[in-house]
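One structure below.
The other protein chains are all here in position, but one chain of the complex has been omitted.
Up next, chain A:
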Amino acid sequence: MPFPEADLLPISALQHLLFCERQCALIHVERLWSENLLTTQGALLHRKAHEGKPETRDGERIARGLTLRSLEVGLSGVADIVLWRPPEGRKPQGRTLLDAIRQATAEELTEWSIRPVEYKRGKPKANDCDRVQVCAQALCLEEMLGVTISAGDLYYGQTRRRSEVTFDDPLRAKTLAAATRLHELMAAGETPAAVYEKKCDSCSLYELCLPKAIGRRSARDHFDRELAASLADE
């Protein structure tokens, strides 16, 4: 059953979900947000990626800030960059590549190379959360264009390197599972309990989440102790 447009959730939430379900709920259910150095750097990098003019370079069109959605997966969002390259050795229809893309039928587009490229600050991560995000963009593009997209890229600001992401079956399955879990979490409208882990230290929501204070002990016991200590005074 496809999702109604009103129920689409942001692609970026998948990344929050895979980092920490509580962080995801704090941002998307409780609407809390807090900037730190890392998030601000990320935002600047994305702005740079989005704001450049669309251009054609070496026979490839660089489209920036494309709005995407998939009703099947229930996601919508914006791709930093999508690269469009016409089939090798064939001159596309139209005066410019943009015209060619607009005029191409879905069938013709299947011959094109279409690659989402996602910009990330920092360096490649051990987990799959960045790969899932770019895969979700590919799923949206596939649905909107009626094509199959085999690979995309992650560009890391710190290493200034692209790393290719192949949209293979395990990654697609993982992305779909994350989207399903995201919809469950949002429908429940509850925020999972905090469990402090090392990764919490780098989370910009640390002070809003308060994982150490809230995860491990009872506020009632704490308050009772504090009150008793206060009363013991004199």
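Methods note: a residue touches a chain if its C-beta (ideal position, glycine included) is under 8 Å from a C-beta of that chain, and two chains touch if they have at least 3 such contacts; residues count from 1.
Rule of thumb we're sticking to: contacts and distances are computed from a predicted model.
Trainee: Quick one: the chain not pictured, UniProt calls it what, "CRISPR-associated endonuclease Cas1", "NADH-quinone oxidoreductase subunit K", "RNA polymerase sigma-70 factor (ECF subfamily)" or "FTR1 family protein"?
Mentor: "CRISPR-associated endonuclease Cas1"
Trainee: Can you say which of A:Ala106, A:Ala177, A:Val195 or A:Leu210 touches the chain missing from this structure?
Mentor: A:Leu210
Trainee: Which one, A:Arg102, A:Lys123 or A:His222, makes contact with the chain that was left out?
Mentor: Selected residue, touching the omitted chain: A:His222.
Trainee: What does the interface between chain A and the hidden chain look like in terms of residue numbers?
Mentor: 29-32, 34, 189-191, 193-194, 206-208, 210, 212-214, 218-220, 222-223, 226-227, 229-231, 233-234
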